[in-house]
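Heads up, one of the protein chains got dropped from this complex, but the rest are sitting where they should.
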Amino acid sequence: MHQNSGKERSRLLIREFEGGRHLLATLEHGAEIIGQITRVIRENDIRAGHLNVIGALDQAEIGYYDQVSHSYQGIQINEPVELASCSGNISLLAGRPYAHVHAVLSGMKGKVWAGHLTSGRIFAAELYVQELVGPDLIRSKDSITGLNLWREE
Amino acid sequence: MHQNSGKERSRLLIREFEGGRHLLATLEHGAEIIGQITRVIRENDIRAGHLNVIGALDQAEIGYYDQVSHSYQGIQINEPVELASCSGNISLLAGRPYAHVHAVLSGMKGKVWAGHLTSGRIFAAELYVQELVGPDLIRSKDSITGLNLWREE
Partner (left out) sequence: MHQNSGKERSRLLIREFEGGRHLLATLEHGAEIIGQITRVIRENDIRAGHLNVIGALDQAEIGYYDQVSHSYQGIQINEPVELASCSGNISLLAGRPYAHVHAVLSGMKGKVWAGHLTSGRIFAAELYVQELVGPDLIRSKDSITGLNLWREE
């Protein structure tokens, strides 16, 4: 409908939802956390939502997005960590429910890591999901940032 | 109704709300984050609520409140950071919707900053707002802390 020459600047886009189901779940010891969250939201067909997790992992990978090169730099953490903060949202990517999750992790000696949570092995993790019911919120490639963002269709 | 001589100790104050609208929004690349959040809540007349953001900023300022001098110390961050955690609430200040927002930020080399989010330039940011419907929750100056807190009217 609208044509742009050159790069399109991502604009403010707001979608309104009604509250749906609420889930509290304890995830499986030893499983991979992003895989478990994805399983919970797909098996329950949660197409939009907000999520929060607290718990602990025994190893993890945090991603930091390089805003210039448009690539993720992974930081591998090979020690047990507390999941001191972990929150994110649920929307659709390639037609399926997808969880975008950020976290703050802390190790025994007081070290703290934070960023995009790429993966982690669960020691114990308690997940809260607020389902949102409304329009499809779809991720697609944004040329300015290189990220899959919510866009006008 | 009640008079106090000297400083009044802030007391436990609880207000009950019903859930209202839920918003998911992608904020505008290059815009200032607190200004964008404020725009979203004012344009949608969200007078009370809870909020959460994940994303990344390309510069930011974090405030640390000096509990003795009652002034904010700003920490300026002049590098791209992940918005690893960002949450807050919405209530009324000077008659208008106001967002009080705290955040945890992480840089490429693993450095982590955290505190009151004063400002930040958005690289990409996804906002979740839970509107709360109920009594007006109004901030006013608290003499003990020097902060604008919710008080008995």
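Quick notes on this structure:
Lettered A and B in written order, each chain numbered from 1.
Convention: a contact is a pair of C-beta atoms (placed from the backbone, for glycine too) under 8 Å apart; a residue touches a chain by one contact, two chains touch by 3 or more.
All figures in this text were calculated on a predicted structure; none of them were measured in a lab.
Remark: the omitted chain is touched by one listed residue; of A:21, A:70, A:96 or A:141 this is A:21. By the touch criterion stated above, the residues of chain B touching the omitted chain are 9-19, 48, 50, 62, 64-68, 73, 75, 85, 87-89, 91, 100-104, 112-116, 130, 132, 134, 137, 142, 144-145, 147, 149-151.
Of the residues in chain A, those that touch the hidden partner chain are 19, 21-31, 36, 39-40, 44, 52, 54, 56, 58, 80, 82-85, 87, 104-108, 110, 112, 123-124, 126, 128, 130.
Criterion: only the chains that are shown with their structure count from here on.
Fitting chain A to chain B on CA positions gives a rotation angle of 120°, reported to the nearest 5. For the pair chain A and chain B, the distance between C-alpha centroids works out to 22 Å.
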